[in-house]
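One structure is given below, represented as structure tokens, and several questions about it will come after.
All protein chains but one are shown in place.
Here the chain labels run A, B and C in written order, and each chain numbers its own residues starting at 1.
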Amino acid sequence: MAIASADTAIRSSSFSRVLIYLVLLLFALFYLLPFGIMLVNSLKPLEEITGGNMVSLPREWTIAPWLSAWSTAQIGVEPTGLRPYFINSIVMAVPAVALSTIVGALNGYVLTKWQFRGATLIFGLLLFSCFIPFQIVLIPMARILGILDIAGTTTGLILVHFVYGIGFTTLYFRNYYAAFPTELVRAAQIDGAGFFQIFWRIMLPSSGPIIAVSCIWQFTNIWNDFLFGASFASGGSAPMTVALNNLVNSSTGVREYNVHFAGAIMAAAPTLLVYIVAGRYFVRGLMAGSVKG
Amino acid sequence: MGFLDINNVTKSYGAVEVLHKVDIEVQEGEFLVLVGPSGCGKSTLLNMIAGLEGITSGEIAIKDRVINGVHPSKRNIAMVFQSYALYPNMTVGQNITFGLEMHGVPKADRDRAMADVAKLLQIENLLDRKPGQLSGGQRQRVAMGRALVRNPDVFLFDEPLSNLDAKLRVDMRTEIKKLHQKLGTTIVYVTHDQIEAMTLSTRIAVMYDGYVQQLGTPKEIYDNPANLFVASFMGSPSMNVLPARLRNLNGEIHAEITGAEDQPLHLRIENAPESYRAYLDAEVMLGIRPEAITDPEGADRNARNIQSLHNTVSVTEPAGADTFVSTTLSGKDCIARMRADADVHPGQAFDFAVNMDKAVLFDPKTEERIG
Amino acid sequence: MAATDAGQDTGVDFRTRLQNWLPKIVLAPSFAVMVIFVYGFIAFTVYLSFTDSRMLPSYEWVGWQNYDRLFRVREWDIAVKNLAIFASLYIVICTLIGLMLAIFLDQKIRGEGILRPIFLYPMALSFIVTGTAWKWFLDPAIGLENTMHLWGWESFTFNWIKDREMAIYTIVIAAVWQSSGFVMAMFLAGLRGIDNEILKAAQMDGASNWNLYRRIILPQLRPAFLSAFVILSHLAIKSYDLVIALTGGGPGNATALPATFMYSYTFTRNQMGIGASSAVIMLMTIAAIMVPYLYAELREKK
Partner (left out) sequence: MTILRKLQLSAAAVALSTTGVVAQEVEVLHWWTSGGEAAALNVLREDLAGSGIGWTDMPVAGGGGSDAMTVLRARVTAGDPPTAVQMLGFSIQDWAAEGALANLNDLAAEQNWDDVVPAALQRFSTYDGDWVAAPVNVHSTNWVWANTALMEELGIEQPGTWDEFVAAMQAAQDAGYTALAHGGQAWQDATIFDSMVMGVGGPEFYQAAMVDLDPEALGSAQMVEAFERMAVLRGFVDDNFSGRDWNLASAMVANGDALFQIMGDWAKGEFINAGQTAGEEFQCFRVPGTEGMVTFNSDQFAMFNVTDAAAMEAQTAMASAVMSPEFQVAFNTVKGSVPARTDISPEAFDACGQMGMAQLAEAAASGGLFGSMAHGHANNPSVQNAMYDVITAHFNGEYDAETAAQEMVTAVELAM
């Protein structure tokens, strides 16, 4: 399923091509701007920020804020920097992404290739669940985590992210598998492959692009989540966003903006990396499934 | 009891019955073709044999074993799909041996089986490729290889040639026929293409609207179609069907039709069966194959009853080997198939030679053949 | 499309029967999880909205009182009006920019591989990360306005974030910044999925570029439009951290949205009952958008 060559070869004059490039570059600038501000200010000493223009380039370049944010900044009572929380976030995000993607893939497989009466209704219900405002689940979720005895643990947090990720991953895989030839499943059945063998041997190996979409989407959401992380993780296992918020949002302390920005960029680094590395699969995956509705 | 028995099988989706009491007995080594227009139920029937769709009532048995409800993989069948359904992530070799692997056949045996099949189908050089790198014809072979390697009781083909271009389709058709002759396997083959049905089969089941309209050898089906549907569906160009009246002229039965200028024309029917008498002076449908209408020189030497028919030629279509000639009979376009060098021109008043041995009559109400 | 539906048969062997149950067994956990964690919680919220819950849930039934209060609170009015402005502008602008960028990027652009991730990356960042940068950029004293003044454009003013009437538009700007690239990706995927032969045919028919897009391409992007609309409206209704990071709901309450209203009443003001009733209204709004869409989509498929 290679991206069809951009052969939408609509001929246009060289003047309009210049215009097109110009518009694209302007927008690129617009998109880069906030990140640029963060980057520039993370490399300045604090006095330069509070004393001067926040948009201008540093007069004196320094990487001290980065070092501080990573390993020495005060996050709560201990000056640990963001480092330990970074690891927490990974421990939380990786299993949650993997679980919700696998279950989403299985659901999509069942919903397209093994339809039974009521399956469409179940899918509709599952899809609507993507749109629930997370604020309302906080209290009842806390109660359930308490009953399950996983309140304040990373396991609990993984469960929460898994639960609210299934809707989206199922949507992605269902739309992708809807376009996957059913004859292949039938052929495999005749060949003697069972339910899971077909999934494992036939469906999954052809699901590369949509796995990428699902993982990107889930990873971004889970990594960036603050509300659940703050509410359902106890102190030591708090994810990166909670630590970043603790660093940035001190109520009555002195604000070290340069450290804040360095920390913010660090917190964003994994998701940025995922977008840059896997981003090209993103359009491809969207093309293969989800956009076709 | 046959090798594959389909006994009074019906299929319903909810309240809608889509297959009605299908009853077919297939002998070992037979090549049965299910043919019919799309939606006639032929693919459903095939899928039911394969176990991909449930059987609402009735029984299907292979080698006297009832296979209703048996998992597809336990029926000892193999299937070739229209889209070939090759697993895109596996090599050709893996595709061919996947079924054996699933059935727990040891690797050495699988490889031997694969080598045999690859040799048979001349795809030895393709074994390490992925399906995406193959041409349509190659994929077709691989799909057949995947079916052959299992050495099943029954092969099922679901329109296997319809995704190929015209030339390749003819080649593959011949190849399938050769394979069948060589291996003597039992095959059930679904197609909507009546030429495939005619050329490949030992028997044909013509299906329409969930019913088997006629089951018989290609020759039976072609020469003695059971009803108007079979008559018009089988054969290309299809059989000319003309409204006619049966007349008793001089003690002999004639079919009366009208010519281009509305003049009555009479075609004598020899050895008419008794049943024709019931239709005397009543309206019937007269069916004549295009090749039964020729120029006098091109008429079948062995035919006993060639009738001459004088009428105006409206269009001629030279098609290389044949020339198709249209003329208006009983208000309808009627096509005659003639030698390439027949001397016919549009507008010409022409003496057509009609081989009435091959003519059939249908009841216009029931559309069943009379006789 | 059922691969097997031997369910209606007689005499099914064990393996087949197991195979027939497996899909349901596989789907069951998701179904259970969804019933509890989504619909159970929604039911709980609906119930809370009829109780006098304040700091913690309480089960004292008070009927429609919370709804009655909700509609008398001025801030809720503001929040709803803001949502109307915000959602309509946000959806329209994101769609337009996304579509434009996608069409432009589809013109065999050199450097597409670099531009695409640049357009897409804001979706990867949360506003906890970019909120401060945006605040600075929009702040007239230190951001864009100040910079323009420094560059000698003295008359330039851009103080929307400080202006009660205009502040909501700065939220729109930041929100568009975040999601328009994602919309672009969806449209780009849609464009790349269009059969080239149709385009060639249309060009041979003599269609101008403008007509080609208007008459041939855009109609074929209908699924992309629909997906974009659904995703954007759901993002608009759920927008929370954006407002908190950028304006904190200010100046005054000028940029409050229903999501911030709900959070504030439920968790900050200890009026969980009213918070729940606002959540119910939000859910109903989402349902009003989503249910017809889902119904149409899924019925069509069937």
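FYI, a contact is a pair of C-beta atoms (placed from the backbone, for glycine too) under 8 Å apart; a residue touches a chain by one contact, two chains touch by 3 or more.
Note that the coordinates shown come from a computational prediction; the quantities given were computed from them, not determined experimentally.
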Exercise. Looking at the whole complex, which visible chains does the left-out chain touch?
Worked result: A, C
Exercise. Per the definition of touch given earlier, which of A:88, A:246 or A:271 contacts the omitted chain?
Worked result: A:246
For this session: Could you list which residues of chain C touch the chain missing from the display?
Result: 54-59, 69, 72-75, 135, 139-141, 159, 161-162, 164, 244, 247-254, 264, 267-271
Exercise. Can you list where chain A touches the absent chain?
Worked result: 50-51, 73-79, 138-139, 141-143, 145-147, 149, 151-152, 230-232, 234-236, 238, 242, 245-256
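Simple rule for what comes next: only the chains that are shown with their structure count from here on.
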Problem set entry | From chain C, the most remote chain by mean C-alpha position | B
Seminar exercise, completed: One chain pair leads in contact pairs, namely A-C
Problem set entry | Centroid distance [mean C-alpha coordinates] between chain C and chain B, Å | 56
Exercise. For chain A and chain C, what's the span in angstrom between their mean Cα positions?
Worked result: 15
For this session: For chain B, jot down the residues that touch at least 2 other chains.
Result: 51-52, 71-72, 74
Seminar exercise, completed: Where chain C touches two or more other chains at once, the residues are 2-5, 7, 15, 19
Seminar exercise, completed: Touching chain B in the complex, chain A uses residues 181, 183-184, 186-193, 197, 201-202, 205-206
Exercise. Tell me, which parts of chain A touch chain C in their complex?
Worked result: 3-4, 6-12, 17, 20-21, 23-24, 27-28, 30-35, 37-38, 53-56, 103, 106-107, 110-116, 119-120, 122-141, 144, 163-164, 166-167, 170, 178, 182, 185-186, 189, 194-196, 220, 224-226, 241, 244-245, 248, 257, 260-261, 264-265, 267-268, 271-272, 274-276, 279-280, 282-284, 286-287, 290-293
For this session: Mind listing the chain C positions that touch chain A in their complex?
Result: 1-5, 7, 15, 19, 22-24, 26-27, 29-31, 33-34, 36-42, 44-45, 56-57, 97, 100-101, 104-109, 112-113, 115-126, 128-130, 132-134, 136-137, 142-144, 146-147, 150, 177, 181, 185-186, 188-194, 196, 199, 203, 209, 212, 217, 223-224, 226-227, 234, 237-238, 240-241, 259, 262-263, 266-267, 272, 276, 279, 282-283, 286-287, 290-291, 294-295, 297-298, 301-302
